[in-house]
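A single protein chain has been removed from this complex, and every other one stays in its place.
As written, the chains take the letters A and B, and residue 1 is the first residue of each chain.
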Amino acid sequence: MESLIAPLLNGTADGALLLIAALGLALTFGQMGVINMAHGEFLLAGAVSAYWTQGVVSNTNISILLALPVAFVFAGLLGLVLEITVIQWMYDRPLDTLLATVGVSLGLQQLFLQHYPSGVPVKKPSLLDGQLDVFGYAWPLRQIFTICLALVCLAGLAALLRYTTFGRRIRATVQNRPLAETLGIATRSVDRLTFFIGSGLAGLGGVAASLIGGTNSQLGTRYIILAFLVVVAGGLGQLRGTVIAAWAVGVSTAYFADWTTGSLASVITFGLVVVFLQVRPQGLFTIRTRGLA
Amino acid sequence: MTGQNYLEVQGLTVDFDGFKANENVDVTFLQGRIHFLIGPNGAGKTTLVDALTGLVHGTGYARYGTKDLLTLKSHQITRAGVGRTFQTATVFEELTVLQNLDIAGGVHRRARGMVLARRGVPSYVQEAMETVGLADHRDRPAGILAHGQKQWLEIGMLLVQDAQVMFLDETVAGMSHDEREETGALLRRIAPTRTIVVIEHDMDFVRRYADIVTVLHAGKVLAEGTVAEIQANPQVQEVYLGRSTEGVEHG
Partner (left out) sequence: MSTTPVERATTFARSWGSLVGIGVLALLLIVVAPAVLDEFRLNNLGKYCCWAIVAVGIGLSWGRGGMLVLGQGVFFAIGAYAMAMHLTLETAGPDGIPVFMILYDPLAPLPGFWVPFRSPIFTLAAVVLVPILVASVLGFAIFKRRVKGAYFAILSQALAVALAYFIGGTIKLTGGDTGLSDFKSFFGYDLADPVNRRMIYTITAVVLVLCMLVVWQLYRSRFGELLVATRDAEERVRFLGYDPANIKLVAFVVSAVMASIGGALFVPIVGIISPKEIGAAASILLIAGVALGGRASLFGPALGAILLGYGRSTLSERFENGWIYILALMFIVVTLLLPDGLASIPRRLSGVVTSRRRTA
C-alpha cells in the first residue's frame, strides 16, 4: 500500500510546487504572451527571501510566514524591474523576450551562485517538522504546506481574475489593447501589475521549494521548462487545465521515479507531455482570423 | 462565353461552437461570369470563402471538378486551381513585385528546381505582370506599392498560380475611382476563362460589373439573380439595400 500511496502524495506536493510556478506563467505567458525565462529565477528569489527572513527572525515558524509576503514582493519587484527595463519594449516580439530573459536568467543564477552561501539550507519550521500518517505512509507536513500554499495561490488568482475590476482590466487589455485604452484603461499599469503579480507568485513558490528540496542555482532551470509545458498543455486562457496538468505531471513523475530512476522519470514525463501536445494541441494555435496580416 | 467549368456548393454549413456563420448554403459559381457575393456585415460572405478555401471547417459539399473542396487543405485547394485574396492585401512586403509573382508559381515547377536561383523571368510571370499592369514596378519592393497596386499584385499572384476559380475579398474597398475602373476592366479581361467571385459592398461597382449576384443574409442565401432582379427583390431591399442607402454598410 505504502509504495502506491507515497508517490501519489509526494507527486501531488511536487505538482503543487509546479502549479505555483505555472500560475505565474499563466498570467505573464497565458495572458500577456510574454515568455519570461527568468521566471524560474524568481523562484530562487523566493528561496533567498526565506533565507533572509530567517536571518532577521530566528523563530522558524514565524519567519516562514513572514517570508511569504517578503518573497512575493521581492520577486514581484524583480519582475516589475524586468518589465520596465526589458520586456515593455518587446511586446510585439515574443521570441525576443525569450532571448533577452534568458540573459537575465543567466545573470541572476550567477548572482545567486556567488552570493548565496552554498550548502546552507533554509531551516525547516518546527511546526512543519512532523508527518501525517496516510495509509501507513508518513507524509511530511512540509508537503502539505506546499499544497495548501498552492491552493491559496490558485484561489486568490482565480478570484482576482474573476471578481475584481483589475481582473476585468487584464482581460480587456489582453483581448483588445487599443479598445481598452480608449475605454480609459491604463494598459501600461495593467501590464506592470500583471507582471508584478505573476512574478510574485513565483516568489511564493520559491519559499515552498526551499522547504521541500535544497536551494541551489539550478532550482529555476529545473522547473521553468516543465512549468511552461504545463501551462501550454493545460490550455491558455483558463486555470483549470493548468491545475490538472501540473498535478498530472507531478504525480506521474513521482510514479515513474519509483519504477525507474529520477532522471529517467523526468525524461518519460517530458516525452509524455510532448506527445500529449501532439494529440491535443488546442491552445497551441489560433487561426480564426480574417486577414492574414 | 460561359465555359464548362463550375464550382458547386451544396448544403454548406459553418458552425462556430453553435453559432452558424453559414447555414445550408447552395450556390453554383460558373466559369466565364463575374459573380458577386453581397450582404450586410456578418452575413457570412467571408466565412463562405474561408470554408471553400480551407481556412475554416465547413460541412456539406463543394464540388470542383472531381474534388470536394471541403475535404482538402488550403494548399491542396490552391493546387486544385482555387485561389483567393484577402480583405487586407497580404503580399510579401520585403520581396519585389517580381519575386512575389514568381513565388506564386509553384504549380509550374518541380520540387528539385526549388534549390536553384531564379534565372530570368518565366513567361507566365511576365504575362501576369503585364495583365495586372505592374510591369513597370517589377523590381520594387511590394511594401512600397499603393494600396490598389497591392490588390492587383495579389490578383497577379492568382494568375501566376493558375487559379481557375478566384475569390476576391473586398478587392476594391479603399481604392480610388480610377483604380476601381481599372480593377473592373482587369476582371473583365481575365473573366472569360475563369470563375471570378467577388465579395463587395460598393453597390455602384456591383451594378457595373456583376453578371450574377448572390445575396447572403444571416449565413443563408437570400436571393440570387442579375443586378436588376436583385434590386427588385423586396426581401433584399429590406435587409440590405434599404440599409445601404443609409450608408451604414461599411466597416
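The criterion applied here is as follows: contacts are C-beta pairs under 8 Å (C-beta built on N, C-alpha and C of every residue); 3 or more make two chains touch, one makes a residue touch a chain.
These numbers were taken from a predicted model, which means no experiment stands behind them.
Q: Write down which of A:Y91, A:Y116 or A:F270 is the residue touching the left-out chain.
A: A:F270
Q: In the full complex, which of B:D102, B:E170 or B:E200 touches the chain missing from this view?
A: B:D102
Q: So which of B:E8, B:D68, B:E94 or B:E130 would be touching the chain we can't see?
A: Touches the omitted chain: B:E94.
Q: Please output the residues of subunit A touching the missing chain, sorted low to high.
A: Answer for subunit A: residues 29, 35, 86, 89-90, 93-100, 102-107, 109-110, 113-114, 221, 225-226, 228-229, 232, 261-264, 266-267, 270-271, 273-274, 277-278, 281, 284-285, 287, 292-293 touch the chain left out.
Q: For subunit B, which residues touch the unseen chain?
A: On the subunit B side, contact with the omitted chain comes from 53-54, 73-75, 78-79, 83-84, 86, 90, 92-95, 99, 102-104, 106-107, 109, 113-118, 136-141, 143, 157, 161.
Operating definition for what follows: only the chains that are shown with their structure count from here on.
Q: Could you state the distance in Å from the CA-based centre of subunit A to that of subunit B?
A: 48
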